[in-house]
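I have a structure here, written as structure tokens, and I will follow up with some questions on it.
Note that one protein chain is taken out, while the other chains of the complex remain in position.
Chain naming follows the written order as A and B, and within any one chain the residues start at number 1.
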Amino acid sequence: MEPLLNITGLTMDFGGIRALDHLDLSVQQGKIVALIGPNGAGKTTFFNCLTGIYKPTSGDLLLTPPGRETSRLNGLKPNRVTQHGLARTFQNIRLFPNMTVLENVMIGRHCRTRAKILGAIFRNRKTVQEEKEIVALSLSILKKIGLYDMHDEFAKNLPYGAQRRLEIARALATDPLLLLLDEPAAGMNPQETSELDELITAIRDDGLSILLIEHDMKLVMSLSDHIFVMDYGKKIAEGDPKSIRNNPEVIKAYLGEDIDDA
Amino acid sequence: MDYFIELFFSGLTRGSIYALIALGYTMVYGIIGLINFAHGEIYMIGAFTALIVSTVLSIFGLPLPAIIILTLLASAIWSASYGYTVEKIAYQPLRNAPRLSPLISAIGMSMFLQNYVLLAQTSDFLPFPALIPDFAFMEPYASTIGSSDLVILVTTAVVMLLLTWLIKFTRTGKAMRATAQDRKMAMLVGINVDNVISITFIIGSALAAIGGLLIAAHIGQINFYIGFVAGIKAFTAAVLGGIGSIPGAVLGSFILGLTEAFATGYVSSDYEDVFAFSLLVLILIFRPSGLLGKATIEKV
Partner (left out) sequence: MISLKDIQKGLLVSLWFVFLTFPLLVIKVNPIERVITWRWYNMLWIALASFCCYLGVRVYKSRQLTRHKRVKLGIVKERAAWSVRILKEPSVYIPFLLVVGLFALVFPWIFSTYQTNIMVTALMYIVLGLGLNIVVGVAGLLDLGYVAFYAVGAYSYALLNMHFGLGFWMVLPIGGLLAASLGILLGFPVLRLRGDYLAIVTLGFGEIIRLILENWNDFSQGPSGISNIPRPGLFGLHLSLDQSITYLYYLVIAMVLFTIFVVNRLQNSRIGRAWFALREDEIACQAMGIDKTRTKLTAFALGAFWAGMVGVIFAAKTTFVNPASFTFLESAIILCIVVLGGMGSIIGVILAALILILMPEYLRAFSDYRMLVFGAVLVTMMIFRPQGLIANVRRTYNIPKV
């Protein structure tokens, strides 16, 4: 089967520095795929290239929704990428702090709705209907994610773990095919992490594909169907959790070259 | 050809003044990322202080060299004090506020200072005493370059050299550069960032005051409104060179000064200000990082 996301030869240069070096990576429909690697390996840069925040120097980013045409995502603006069905969260939380939890999720619906200025002024039936649907859908997402009771709180007043989950809720509201999570468990306590584990599995079971960057190896190993390992902008290994765990290249990348001399 | 040279020197003179003001903008921007909107007003206050002090001293009957030195000192000291106070009142409390807050505060400060001088002094143009004498040795060149042009050029050059030395080789300069690069890190290694910012404002303001004194002596009249246009033009120069970059500010100032001089000399003087403003708009649209500035990438 054609993979949902197929990336070939992705390269990103900043001036003279090559942050990503001919990266090949693919995500199958309905799978959880993890991208791991030491700090500075280029994982977040990879996300930024994928979501249109940076424009990759070369390579192909191809998205093939099930039963539809393949489209090339290179050089699209971030909002266009999201419209194609990629939604992301951020490593350092970027919510809209002074908007309510519900509004944060409603923003996610923006790219799937139409109402224009005139609709907003005259509030015709279509606009009212659309607005109702936005609220209903956003609430159902909040329910799923466990933030329903907090929908009137300002996003900035949520506890840290809840903010991370709200970011996921907001991304889900864009109706993505592929959810990109940038270190979703960073800074979470074990309790929150295990809740997150359940949440991500539930999202996958709803039929979404997930690509995540994560440092929490326990989480990665328990969640992922497939793992890619990066170092210095290159892919150094890929495979299922078990094979990655025993891969000498990966161990070397994480622990350093000459472990015996240290 | 004479006309060309005359325009050339007048452009250099203009450029020098812009440079003296632009340095304040660029230094402050480099360190706290704020467009110090009130900087033009500091320059205007420098000119007013110079006018008042020199007139008082000349009425007291002091000799000219003493008047010049004391006036220069007084206007630099008072402008620096104003710059320091403005930063303490209007910007320091907003260090961690959203980006637009200090800018709005700066606009407010600019309006306040402008009207403060208007109310404390006058709305009329005041004649500025001729502090710079006509040198005898300049006589043969008087048609192309005046004595005050020469004084302005030399003063600017000296000030630039001093500033470069200060920033490159002193402890304070090092602390300033460190703070400009990464304020948090500078704090962690024990630099008193608040002091560094204050010093930046003091130096920038003193430079603007020197500019104010020189231009007032050169043109011969001032009013409370001179800071607005001069401020915007100097800001244009700073952006043209790449805001945050000190050599950039100087380069941008000379380019702006020369183009203005030639444009008004050969084309028309009606649109002098339109020209500078259009240049500002165009640079910001097409090359916001300026000639010597670096484009910044926002971290995600």
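The rule is short, and it goes like this: a residue touches a chain if its C-beta (ideal position, glycine included) is under 8 Å from a C-beta of that chain, and two chains touch if they have at least 3 such contacts.
Predicted, not measured: the structure shown is a model, and the values here were computed from it.
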Key: Which residue of A:64, A:100, A:194 or A:247 touches the chain not shown here   = A:100
Absent-chain contact - pick from A:111, A:186, A:217 or A:236 = A:111
Note = Where B:22, B:145, B:234 or B:280 are the choices, the one touching the absent chain is B:280
Task = List the residues of chain B that touch the chain left out of this view.
result = 34-35, 45, 48-49, 51-53, 55-56, 58-59, 74, 78, 81-82, 85, 89-90, 93-94, 97-105, 107-117, 119-122, 126-129, 228, 232, 235-236, 239, 270-271, 273-274, 277-278, 280-281, 284-285, 288, 298, 300
Remark   = Note that chain A touches the absent chain at residues 51-53, 77-79, 82-83, 87-88, 90, 94-100, 102-103, 106-108, 110-113, 115-117, 119-121, 123, 127, 130-131, 134-135, 139, 143, 148-149, 151-152, 154, 170-171, 174
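By definition in this document, only the chains that are shown with their structure count from here on.
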Key: Inter-centroid spacing, chain B versus chain A (mean Cα positions, whole Å)   = 48
